[in-house]
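Since the structure comes first, as structure tokens, the remarks are kept for the end.
Complex shown without one protein chain; remaining protein chains in place.
Let's look at chain A:
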Amino acid sequence: MDIITLAEVTGSISVLGYGLAAVGPGIGLGIVVGKTLESMARQPEMASKLQTVMFIGLALIEVLGLLGFVSLFVV
């Protein structure tokens, strides 16, 4: 190892990319679930309807993380 090389990574660097790709959806899922819980606590009679909408939102956000996962294999 010469003096110019400060850091060296062996193996597939796309694993790091997947880690980065998981950050955004993670934050988003946290916000969605948290807000839904908050609304359920405020209005328990709406709980089942909120849950349905929450799952739809979760699914839409989840795709972003999974795109990172798929690109790990594709690229």
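Here, contacts are C-beta pairs under 8 Å (C-beta built on N, C-alpha and C of every residue); 3 or more make two chains touch, one makes a residue touch a chain; residues count from 1.
Convention: contacts and distances are computed from a predicted model.
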Missing chain, UniProt name, options "DNA-directed RNA polymerase sigma-70 factor", "ABC-type polar-amino-acid transporter", "ATP synthase subunit a" or "Putative ABC transport system ATP-binding protein": which is it? "ATP synthase subunit a"
Kindly state which of the options A:23, A:46 or A:70 is in contact with the chain not pictured. A:70
Touching residues on chain A - with respect to the absent chain: 48-49, 52, 55-56, 58-60, 62-63, 66-67, 69-70, 73
